[in-house]
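With one protein chain held back, the other chains of the complex are shown just where they sit.
Showing chain A:
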Amino acid sequence: MNIHNASWVRQDIIAASPRPAAQGGVAEWARKNLFNGWLSTLLTVASVTIVVWMAMALAPWLSNSIWRANSLAECRQILDGASGACWGVIRDRWPQLLFGFYPPHLYWRPVLTFALLIAALAPILFRAIPQRALWFSAVYPGFAYWLIWGGSLWFPVAVYCGVVVAAGLLYLTARVSRGLAVASATVGAALWWTYAVQLVSALADDVLPIALTPVASREIGGFLLSIIIGVTGIALSLPLGILLALGRRSSLPLIHLLSVTFIEFIRGVPLITLLFTASLLLNYFLPPGTNFDLILRVVIMVTLFASAYMAEVIRGGLAALPRGQYEAAEALGLDYWKAQRLVILPQALKISIPGIVNSFIGLFKDTTLVMFIGLLDPIALAAAIRANTDWQGIYWELFIFIGAVFFVFCFGMSRYSIHLERRLKTDHR
């Protein structure tokens, strides 16, 4: 080929050939990534030194772990002056760390609830599970409530009947007008829950009593409490956050104003003040004699708090969608709710997954704040255990254990979010 000649035509097309093999081995990789210049070498050496130093400091403490001891004094006796971890405290107190003061002969109930939680979450989280299993996920909350708090089975059943009442009203009045249908369903369900639930469950109890030994809220603690608050908060804050985000973007001035006020107010207040409100102030506002469960109050406050953050995360996702998506949905004749449900939210939520999971993890760890209002979460129990004469002075082991359990849950959520992002990836570029 003569490049100085302006006229030239290729005679044959070059076929694709395989890419040349990568060069160098471990040594080449290390030179490129670890010792690439004096700064890089310095940083590599410094980080290796720090890691080795930390491992050296921790290794004897961990290798001298004592599992079989019933008090810190016993541990010290066995160690005989050497430094070592005294995990005996975990072995001795782990039922308490898991369940709080839940009656020991009833431990099977929270354990069963937790096992069923996994079964209820599976069809929501994984596509491989048949969608019919979602029925169990829908029934699960009522069943879990019954298993943990005990009492009559008919109470949660009666509460669920409120949903049936609402659905029935919705179906009957939907033909007249959509607004009326939503209003009548809401009012109907509210009336049912305030007036009929107690009556219906009492009546059903007379006919066919099915009940478990009741367990009071103050007996529930430890990770059981953290998981109850965390899972309920997570499950409720997502739909509430979606509604708030849509409300904030709404063109209806009243709905917009309400959403903005709610979000800004809740975000502007520390969670701990909301929890104190739940535990102390709410009693003044509620009619005297109402027995409003403390855990329920805390769950409501945590949910509201998380949903305000959730709303902002989702609003970011909504704002990231190009206008054309809204226009295409509108031009096809989809109304507002259908466009949101079928076109906008699936994409906006996908964009927001990292932020949503971030909020979930934050919420789950924030459940430890309930110790300040007298609920016995793992941290509060750790303090109680340390106050006991047997374990006075123990420190690291308890908090390492609690931290490790929280880490397992949070890391699990984080991995799931990565899996979900990969599954929902459709750009294939």
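Note that a residue touches a chain if its C-beta (ideal position, glycine included) is under 8 Å from a C-beta of that chain, and two chains touch if they have at least 3 such contacts; residues count from 1.
As a convention for this text, contacts and distances are computed from a predicted model.
Missing chain, UniProt name from the options "Acyl carrier protein", "Sarcosine oxidase subunit delta", "General L-amino acid transport system ATP-binding protein" or "Cytochrome c1": "General L-amino acid transport system ATP-binding protein".
Checked against the full complex, the one of A:37, A:253 or A:324 touching the unshown chain is A:324. Of the listed positions A:82, A:124, A:211 or A:342, the one in contact with the omitted chain in the full complex is A:342. Interface note for the absent chain: among A:20, A:37, A:333 or A:393, the touching residue is A:333.
Those residues of chain A that touch the chain absent from the view are 322, 324-325, 327-335, 338, 342-343, 346-347, 350, 424, 426-429.
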